[in-house]
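With one protein chain withheld, the remaining protein chains of the complex are depicted in position.
And then subunit A:
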Amino acid sequence: MSLLASLARGAEIPVFAAIGAGGLAPVETLRRRPGLRLVDTPRHARVLLVAGEVDAAHATALERLHAQLARPRATVWWRAPRLFDRGEIADGDDPTGAIRRAAETDEPDQRPDLPPHPWEGIGPHGQGGMGMMGGTPYGRPMAMTAEDIRDGLALDAYRARFGPFLPMLPPGLALDLTLQGDVIVAAGVAAPPYPQGAESDAPGPCAARMLRLMGIGPRAARARGALAALPRGSGMRRRLAAWVDGARVDETPRPLPDALPGRDWTGAALWLASFAPSRLRAACLKPEAA
């Protein structure tokens, strides 16, 4: 083995964690484990770690993540049944060994190498429709301006599905959002968050998740500025203060389609993180039961 290869073997392995049911608390323990580094996007990752059982309905979403890891890539299924036939399986408390083994391998694409929306070359310039702004280039309609709810400056409305494995959203939560700039103008819940264990509702992990979203280290959590960084009047300050003091927060959020519009993207991510995972899941499930 060359010196370079042995050095590379000793390096930290960047891991992107796609968290499934009951995977939130176990992934939290990986942050302290040497030799691994949890990253926020699959672009920076070497290994895709699927932690906890993932709904079969999200198999395509998982395959998309898999394809977004740069080659060489690998998959580890930690306490999760395989949804596609690649990668290593890890069952115990420590997936490090499986991740190390996986990091020696390379997996080919899981998704077919086809454009997600086929090119529809019609119209005078092949743009897929008639006129300058019309049409559906690559099968997706152009964004068009819509009424603005913030200050009257109309921006193009952008519609997309965010989640279910977006690191700033609770794992499993898939949102159909319409954004103008960074302001959410309409929201729909496509999939509720996965059930997590009771340990995920504990004040410590909840505060840690929220502070990490805010980019504030744990030592600065008790500083006055940490709370002042949150928008006033949304209850976020109160809930984070309670968590930092070690108290449980049992508030249930309003239904997301009512509560999210009007918030900006980062404010919405923080607002979602300011509720205990079980309460947020309850709020997302309630409209279906009613």
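Methods note: contacts are C-beta pairs under 8 Å (C-beta built on N, C-alpha and C of every residue); 3 or more make two chains touch, one makes a residue touch a chain; residues count from 1.
Assume contacts and distances are computed from a predicted model.
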> Of the candidate names "Xanthine dehydrogenase family protein subunit M", "TetR/AcrR family transcriptional regulator", "NADH-quinone oxidoreductase subunit" or "Fumarate hydratase", which one corresponds to the UniProt protein name of the undepicted chain?
Replying inline: "NADH-quinone oxidoreductase subunit"
>> For the chain not shown, which residue from A:Arg9, A:Arg31, A:Arg140 or A:Arg222 touches it across the whole complex?
In response: A:Arg140
> Among A:Val47, A:Ala80 or A:Leu169, which residue is in contact with the omitted chain in the full complex?
Replying inline: A:Leu169
> For subunit A, which residues reach the chain that was dropped from this view?
Replying inline: 18, 41-43, 58, 60-65, 67-68, 70, 109, 111-116, 136-138, 140-143, 145, 151, 153-167, 169, 174, 176, 181
